[in-house]
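Shown next, in structure tokens, is the structure this report addresses.
== subunit A ==
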Amino acid sequence: MVWQKTLQVILFLVLAPFAGGLLSGLDRKVTARFQGRQGPPLLQPFYDLAKLFRKQSLVVNKLQTFLVGGYFVFSVFTGCLFFAGGDLLLAFFAMTLGEVFFIMAACSANSPFSAMGTQRELLQIMCSEPMLLLAAIGFYKVTGSFMVDEIVGTRVSPVAYLPGMFLGFLFILTIKLRKSPFDLSTSHHAHQEMVKGTTTDLTGNVYALIELAEWYEEVLLMGYIALFVINREWWSIPLAVLVCLLCYFFEILVDNVFPRVKWDKMFRSAWLVTLVFGGVNLLVLLCVRLIH
Partner candidate 1 sequence: MSTRSVVPFGPHHPVLPEPLHLDLVLEDEKVVEAIPSIGFVHRGLEKLVEKKDFNEFVYVAERICGICSFMHGMSYCEAVEHIMGVEIPPRAKYLRTIWCEMSRIHSHLLWLGLLADAFGFESLFMQSWRMREKILDMFETSTGGRVIFSVNKIGGQRKDMDNSMIRSFLDIFAGMEKDLKELTGTFLNDGAVRSRLDGVGVLTEQQARDFGAVGPFLRASGVQYDMRTTGYAAYGDIDLEPITSNIGDSYARTVVRVKEIFQSIDIIRQAAAKIPEGDFAVPVKGFPKGEYMMRVEQPRGEACYYVKANGTKFLDRFRVRTPTFANIPPMLETLKGSQLADVPILILTIDPCISCTER
Partner candidate 2 sequence: MAETKLVAVDVQNLLEEATKLKSGGYRLVQMCSTRVKDGNELTYSFGKGYDLLHLRFTVGDSTQVESISHIFPPAYFYENEIHDLFGVPIEFMTVDFKGNLYRTAEKTPFKGGDSQ
């Protein structure tokens, strides 16, 4: 049991960066083709990361590097918890902790664009958190457990009972992946009023850590999506991979057909979606009490 979990964690630690990097590569390639251009090589994200690790670091202050370290560690740790079959809520809290480190890192720079970026980043977290929590609760209500390894052992894919949660999750996935229309605090391009927002003042290998952490996070989010689909049958796993890819493709599409909306729109729409899709779904679950 312990060995199996250790193995899962090691597999996650080793494979997630590849999966995350490939997903970003795919993203850039597909985006380029959406725009009618050739686009970079599929492996471009890996080149970028390798380059960043080899760049000089211009540090604004030493504290920042430490805080980015905290962000990285807890992002990866969240993934480990999740893929070791741990508690969803605990994973959620670990993620929050990581995010707070990220925010402190950006704030410590004392730079206008980092600082304004953090305010928006906080707003983004405030928008996405309720839905993440509700989704975890949804899983619990359906499968009777917050533990990932128990959730995947369910008889019927949770999405059957959680269609609203799933849609709500897709919505906030856009926020979490920092994709248009919600790439308010920092986006993959600096061409916004915030420059690079929260990551404006990070350079070289410190910035590389952020990118790497984002890949881990990407895989974690895909894991969440898979959790909606996986059940105890073997075929649910390839199905889950397919659903993940479709969702990712959908996110790329959304990224490409939307302008960046303003923060108040994001706030209102995210809470509304959470309330309507997540809330109603939960209410139905509570009322029907299908399970238990």
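For anyone wondering why these and not others, all candidates are chains of the complex that A comes from, given by their letters.
As a working rule, a residue touches a chain if its C-beta (ideal position, glycine included) is under 8 Å from a C-beta of that chain, and two chains touch if they have at least 3 such contacts; residues count from 1.
This structure is a prediction, so every number in the text was calculated from the model and none was measured.
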Every candidate listed belongs to the same complex as subunit A; state which one touches it: 1 or 2.
-> 1
In the complex with candidate 1, residue positions of subunit A that touch it | 31, 34-37, 112, 115-116, 119, 180-181, 183-184, 187, 189-193, 195, 256-263, 265
